[in-house]
Structure formats: structure tokens, C-alpha cells
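The other protein chains are all here in position, but one chain of the complex has been omitted.
Think of it as A and B in the order they're written, each chain with its own count starting at 1.
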Amino acid sequence: MSLRNPKQVGEWINREKVINFSFEGEVFTAFEGDTISSALWAAGQKVLGRSFKYHRARGILSLANHDVNILMTDGLDTNIRADVTLVKEGMVLHVVNTIGGVKKDKNRIIDVLSPFLPVGFYYKAFYKPRWLFPYWERLIRNAAGLGITNFNFPRTLKRKLHAHCDVLVIGAGPSGLSAALAAADANVKVIMVDENAQLGGSLTYDQAGNQASTDYLNDLVSKVMQHTNITVYASAYAAGYYADHLIPIVGADGISKVRAKSVIVASGAFEQPPVFRYNDLPGIMLGSAAQRLIHRYATKPFNSGVVVTANDYGYRVALDLLEAGSKVLALVDMRTGSNGGLHAAALVQAGVKIYPAHCVYEALATSDKSSVRAAVICPYDEKNGIALTDSSFTLECDGIAMSAGWAPAAALLYQAGTAMQFDYGVQQFVPAKLPEGIFAAGKVNGVFELAQRMTDGARAANDALRYLGHKFEEIKVEKYLGNSSSQAYLPSHPYPMVAHPKGKNFVDFDEDIQIKDFENAAKEGFDNIELMKRFTTVGMGPSQGKHSNMNAIRLLAKIRHLPVEKIGTTTSRPFFHPTPIGHLAGRSFHPHRHTALHSWHAAQGAVFTDIGAWKRAAYYPQAGQTTEDTIQAEALAVRNKAGIIDGSSFGKVEVHGADAAKFLERFFTGSYASQKVGSCRYLLLLDESGVVVDDGIASRLADDLFYLSIGTSNAALVYREMQRCQQMWQLNIGLVNVTGAFGAINIAGPAAQQILAKVTNIDLAAIPNSSMREALVAGIETRVIRVTFVSDLSYELHMPMQQTPTVWQVLLDAGKQHGIRPFGTDAQRLLRLEMGHYLPGMDTDGLTNPFEIGADWAVKMQKPFFIGQRSLKIIAKKQSKKQLVPFTLAESFRGKLPLECNLVMDGQAIEGRVTSIGFSQFVNRHIGLAYVNPAKKAVGSSFQIRTDNGSLVTATVVQTPFFKTDKGGADAIV
Amino acid sequence: MKLLTCPVNGTRPLSEFIFGGEYRVAPNPDTCTDAEWAAYVHNRQGTPGDKKEWWYHSPSGTWFIAERNTLTDKVSRTYLLSDMHAKVAK
Partner (left out) sequence: MQLFDVTDVSTFARYGVKGPNAEKWLVGHGVKLPKSANSWVLHNNTLVLRLGSSEFVIEDQTGGVACTQLAEDSKRVTGVYKVPHADAAYLLAGSHATNILSELCELDLSEATLVDNTLGMTQVAGISATLLRQSLAGETIYRIWCDGTYGDYMRHILDEMTEEITA
């Protein structure tokens, strides 16, 4: 039986385009523009879903994105909100959370059992005995839950854009439209957002039977759409408020993060249901939902029904129902002494019987519980919320429209830090003190009458413009006191609830929470609004209390005999509305740096490792070799022949200027004033507390120019600290970070000199250790630095980044006959360990001072100043507690291998820990570095390491390097 | 996300900045006692209120000072260190 009306002005559906879809196996048709719910309702389908807890039949409640009992799946997609999702051709829809379909859901038995499931039942029932809990958990999880996640859901990119505006207007109802126009007319950039497909807010449905407002709306909307200063985001919602006016606007395709200079919140209000027994039956809906059905989708909410109201709004709804051709059997007004103002007369004239000071005591269901069948009406003691059932009567009907009041859609205002206060003049929380740059207008500001909302919008825009520095006269508005036509007018009723001994008078439709649940929760001591929320789960469902929190607050106030403002509200957090994870993810940004040799490494099949932002070659896999063998072979090539590694990721900094040496002396621990041009010195950086931060090498290119190379991972931090110190010290220097502009290649091993000699123009034999020359290598200007980090004989070659592939290839060619081999960072770590070098950050931690790692020699305490010096003076006076020592395990060692971070033990006492350990094929031992008691630092001392399985392994302190330093590779000494 | 104003590059989202800790003046290392130095290095004044802080604008490499109320998280002004004494004098 179709409830669809003939074509009408302002409808959102396109009757030219028919859409076919199926619901629970049955085929339906709809018009383009229909939501799933409106299409099904028009086709006479009333059971659209099942409630979460008791599996009760549910139909349309709000038609405004809060019908969370009506969630559907369509193929891979799930938890589709049917009340607002447009129906699409070919949809195959099923209701989530049922066993055997929405009509015969087997879980509806829970509704019958509900008297045995009081509030808090789950908390109390299942925690003992503990061993049974997994069983209950599985059972409950199967019965509860919404939809089934399909892991085959395709990943579709949702873009996250940035947008900027002077004024962001949230909500395109009358006050929002008015505000946007007023702001845009002042020639500022305005963004307007509304969750509906079309602008207009309540003007698109609330007409009180008079279509004249349609013209007014069309005029407003066309002005907004044509205004060049206004950008409109429709079908999108402002999801949250973040500091300094950052508001993410979520649409179907992605998120726009709007940075606004000011924000006008004109987000309106959520209509609140009156509470009576069986107020959840399909056919019973909010008045505004009935109006939306009528005006947007040209669909009758019911054929013959009742309007129950606790404010004047119900009268407007009744007029709209009459206009749509629904029969209104009665208008039940829960108020004593109110008559509905202007609209009452029109209703009476149309033959509608008005029952003031009456209530719907309960609704009655059809035998299959699929719809409302009748309303039981009786006089109402408004003051005490009690129905006087002695003189009740029953009206057969197929629907009830209900209005009781509003709750402000103030989530963003709360998130922005607005102080809200309860205004008894409108029975609503309204903004009392707004944060800077935030303004409120319309219903969320407690203003309800149409003309007043328009004025309030313009007033808010004016406030925003003055905040932005425009010179306008302040628009002063006297406090809006409801509708001028009626003194008794209150948009919201203070307590629109009807007690019933048998309950099932629902406050929260998400979670099936009834009045008695609140009373019981309060009795058990959960009588604070935040505690009550957790215990009863009110407002914790998918609609997040949008239609239940206000009634919950009123209930608690009554239970505790307190005024509403003493109860307060629960905390509002982003997001305002469930936002898909895919939207939050957006595009993947994982910035990473490649050296100029990256494609060469990749072509060799290198396995890359992340070091800071860099991708570095860890090793080059060889066919038929294990990873471990490959790394050992790469390291052996360096010990026996020659190896080459891409070191382009090293931090590289030039320090120019007359005070360059002075700067280094202050910044690092060593002495640089005396450093000769062409020589290199060790760099050790401490923090103010004397803790080791990083190390590196300084090469002096000229009196007034040093070239620094620093480890990869700390380079950015060290450069930043150099910049900061220069800010404070104001020396005559210039810092140039050449990390990305310069590449570096390290060639190491006994054959390194022979190979390099073939392709350079200088005499390498004349370069001692720890010195630097500028030379041509393969014809390219290169800084050649002789260092001993991985091997006794090794050269770091620094040159412009783009030139590194040329030099690399020339070296490989020249070294081919010498057995040169590229090696990666894994072999490099092993090689430096064999040399006995510590790595800051690996072999040091946030407490390590230079004395503990044996770097005393690098610390020039007699200098006038360096960072950390004063602290070291204090530390030097104290007994050292730990010392980093090189150790080996016995050659015969087999068993559980100690790992990095395993503890060094002395009986039950912790003495230190292992910081580096590895097997060296060259040394033919497990070698490592560990912190031990200083008493045990002498070569030959032994200590014990506790492994992961608790076993103790004996280690012996040795000398470094771990091998004889004669060129050509010698046997290990221990 | 918060905004912060770099005195050279203008107002930018916080993601472009790195926090550099509170701006503090070290006692004279040559004349202070060990206890005074240790207090400077290890102790921080945690009382919320107006603080001077180091901030670094990463894309441009600019260090500057922000005066921020750590209770309200409001930044009252930002300036280069070299301008600090001029500002304080006002």
C-alpha cells in the first residue's frame, strides 16, 4: 500500500528516474533522490530494522541521520544509515544484526526476556566464574554488534584537502543562510557547510501546512548559491573543532580541513521524543521526521494517526500532516494551560480534536509487533509526569507523530570550549560565554521563531565581522523570549515523560534504555551524569545521545530533586558523527630520502633499511647465500680485499667564517683552534648535563672553513642545535647544511689505496690517517678523508650528490681485479664493532657521559667553555658506576645467545647491559660491547650476561680492535 | 591543530614547528656552585603560567622565542632572540 503523495512543490525526489533495489530479498522501486528509508516507507514497509539490545522492530524515528536502529549492508559495504543514504540502482540491502531477517529476527526473544536483563546486568552476571567468561563473551558478541566487517572492502582513496576562509558557517538553516549572506556581503570569504543534500534546514520541511515559505527559502538559497564569496559544502558535516578554528568537513569523497578565521555555529537542534510506553513502535516518529517525509519525499507518515506534543511545534506538524492527506485523529497536548497558539484554531477548523493536559499513556502494537495499532490516551498530571489512567480511551491508528522539544546541536560549541548554561526561558542549554572567534546563531543559541532566527544569523555575522576587524556598529538584540504570540510558549518541555508500571518507555533508542533503568542506576549510586552514562550506556550508541541525552539529564534531575543545570552534560568529543577510517587515513605520506645511488642499489637487489628518513642498503643478497652469510662475506671483503659503501646519508655541515674554530670549540668537546688545515679531528657533542648526544669528524679545509660529517640518524638534530647556539652566541660564522647536496662514498680495506690511486690525481701514500685532501677522483672535485671507522685503511670521498654514481662505478671498475665488493649497513655495523667503535644512541643512552665510554681523551676539560663541560666537572668528582668494555664469548660457546639489552649481572645485582653483540666470522667469535662495573673493566676480567631464557653466559673483556691490525688479515687475538 | 607565528615566515600550522624547550638563562658556569648548576640542568619550573619557549620553524630553519601561557596555551607574542632585549626593555 503506497503512502506516496502526488508530485508537490519543493520535493527532493525526481519522479522521472525510477530506481530498482531489493530489501531483505524483496524487490522495491524508488525515485531518484529518495533515501533508503523514504523509499521503503513510501512502499508501505514499516519494519526497517531491529534495535541493538532487545531486537525490537523499529521504523523511522528522525529521518535526520540518527535512525541508528536502521543500519543496512549492501554487498561489501555495511552500517549504511538508511534514513539519510540515497538509494541507488541495484542495491541489495539487508538489515544488520538480525538472525533470519528483519521480520523474523530470532533474537527478538531477547525482548521477551528483557525483564530479566536489568540495567548493569552484563556487568554483574558474567564476571564470575572467570573461566566461563570466554563462553559468555562469544555468546554476547554474536548477539550484539552491528554489521560484519568485510575485509575485502576495496581501499578507495579519500582525499584530505586544506581550505581557508574568513567565516565558516556551520548549518544552512535560516539563521545560517542569513549569517552567510550578511558576512559575504561584507566581502569576506565564506564557507558554508550542511549535512543535507539541499540547503534550507527546517525551511525545507517545517511549513505548518503553508507552502508560502517555499518561495522565501528558494529566494534565500539562490542568493547564497550565486554569491561569489560563498563556497557551499552540502551533504557534508563539520566533524569536530580543533584548536585555532580548524574544522574538518567530512563529505562522501573525503575531508576538507577548513582553517577559519571565525566560525558561526548555526547547527540547529535535535528534536527530542516524549517518553511513553512503546514509543518505539514502527509508525511512531518525531514530528520533524513526519514533516521531512511529507515535504522532501512526498510521503505520508501514516494514513490515520495521532499527534502527541509537549510544545507548540506539534501543532505545526499536525497542520503539515493534514496538508499531506494524513488523517489526524487527535492532537494530544501534554501541557496544562497551553493551547498551541495561532495554529490551534486552524486545527480545530479542520476538525482535529485537541486534548490539552492529556498524554499518550502507551502505544499498542499489532499482533506481529510490526507496527503501532492504537494509542491509549488519558489525562496527564504534568507536574508529576503521571498519567491519570482512570479515564483513558483508545484510538485505533497506524501512526503517532511526537514532539516534546529540542536539544541544541552544540557539540562543536562544547569542543571549542564554550561555557553553556541552562536557560529556563527556552528550557535549553545555550551558550553563555563563547571562545574568541566563535559565534552561535539560531536554535543552538536558543532562538526558535523564524524571523528571529534570521535576525540572529545577521547579528552573528556582524559579530564575526567585527571580530575580524571590520568597522560595523554592533547589532544589539534583546534576549529572544520565545514566540511573541504566546506567553506560555516554551520550545521544549521540562519533563515530557510518562511513567508506566510495565516500562518499555524508551529514553534511548540506540541502546533500549527505559525510565526504570535510570532509577535503578541512581539507586545503585551511579547518580552523576557521567557515571550514569557509563552504567546505563545512555548516549553511548551510534547516535551518541543526540535524541536521548537531554531526556536523561531531565530524568536524573528529577530523580535527584535537583535543577537541570546542577546535573550538567556529558563531555562532547570529536568526531561529532562516525567518520570512516578510510576518510581519516587519506593519502599515504611516508616521506623518505634516496641517495643518488638508490637506483643502483635497487638494481642490485639490495635490501633496504630505514635510517631516519633515509632508505639505506642493508645488504646485497646473493643467490644461494643466507642473509647472515651475505653480511659476513661483505664484511670479510673489507677485511681481506676492499669494500665500498654509499654513505651519502651522513650529515654534512660546513662551518664558515673567522670564528669557525671558536664555534666548534664551544659546541663540541675537542680542540679545533690548533687543528691544521688538511687534518681531521673527532667531534663529540654533549648536552648541558654532560650526556653524549652524537659524534663525527671535522675536516679543516681552510682557517675559516670546517667540513663536518655526522652520523645519519642525528644529523638534523645536531644541525638544529648548531643553529640555536649560533642564535645565542652570535659568532662571526655561517652554517651551511650540505647533507642533501653532497654525497659520500667510503672505500675501505687493504686494497682501498691501490684502487683509489688508479682514479685520483693525488699521492694517497702521503695522506696520513685522520687527514683530508681536496682532489680529483674520476675527474670530479672530491674531498678525500682518511678515517678508520670500519677499517684501518679507508677513505671517505665527499662530492656533489649527482656525481656519486659516476665515481661509484669508476671505483667498482677499478677495484674489480682486487675483489672489491659493495657492502651495506649491516656489514658496516659489524665492521665498526670489530674495530671496537661505539655508536652514540646504540652504545650510549640518555644518561651516558663520555668517561663511561672511554672518550676521556676527546674531552678537553681545560678549554674555557663547551656544552656539558660544567656538568662533567661535577661528574668527574664522582665515582663512576659503569664502563663500556669490549668483550668476546668463548670460542667454544654454544647455547642461548645474549642479545642487545640483556643485563650484565653480579649475582642478583644488575651491573650493566649489552649494547652491541654480533658474530664476526673474521674474528671467529661473538664480539660485543657492554657496560660493566668499572672494577671489571681490565682486559682479561670476566662478567656474566643473563640471556632471555635466564641462563648466564660468561664474557671476557678484551682489547680493541678485536683482531690484529696488520694489513692482510690476521688471526684473532683474545 | 594549533597555529604558531614565525617572526620571519608568518603564521603556520604547528606541524611546521619543533619545540625547543623553555628558554632559560644558565648561571655563570665559572662562578656558580655545583648545586646551582645541577639545579639549572636538572630542574624545571612546572608551574603553569607565562613562559618563554624556544621554537624552530623547520622549513626555513628559524629559531625564535614564543611567549606562551602554559595554562591557557595562548601565545602572546613571538620574536627572534636578537629582538628579545629590545622587547623586554619596552
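The working rule: contacts are C-beta pairs under 8 Å (C-beta built on N, C-alpha and C of every residue); 3 or more make two chains touch, one makes a residue touch a chain.
On a predicted model such as this, the values are computed, not experimentally measured, just so you know.
Put simply, the missing chain touches A, B once the whole complex is considered.
Considering A:G425, A:G582 or A:P800, the position touching the chain not shown turns out to be A:P800 (whole complex). When the whole complex is considered, the residue among A:L76, A:A125, A:A741 or A:A757 that touches the unshown chain is A:A741. The omitted chain makes contact with just one of the residues A:K160, A:R373 or A:K662: A:K160. Across A:R593, A:K662, A:H818 or A:K896, the single residue that touches the chain missing here is A:R593. The missing chain lies against subunit A, touching residues 157, 159-164, 189, 257, 259, 587, 589-596, 598, 614, 648, 654, 656-658, 702, 704-705, 734, 736, 738, 740-742, 800-802.
The set of subunit B residues touching the chain not shown comprises 8-9, 12-13, 15-16, 57-60, 62.
Assume only the chains that are shown with their structure count from here on.
Distance between subunit A and subunit B, defined via averaged C-alpha coordinates, is recorded as 29 Å. By the touch criterion given at the top, residues 1-3, 13, 18, 20, 26, 29, 32, 34, 37-38, 40-42, 54, 56, 61, 63, 73, 80-82 of subunit B touch subunit A in their complex. Residues 242-244, 246, 259, 688-689, 720, 723-724, 727-728, 730, 737, 865, 869-871, 873-874 of subunit A are the ones touching subunit B in the complex.
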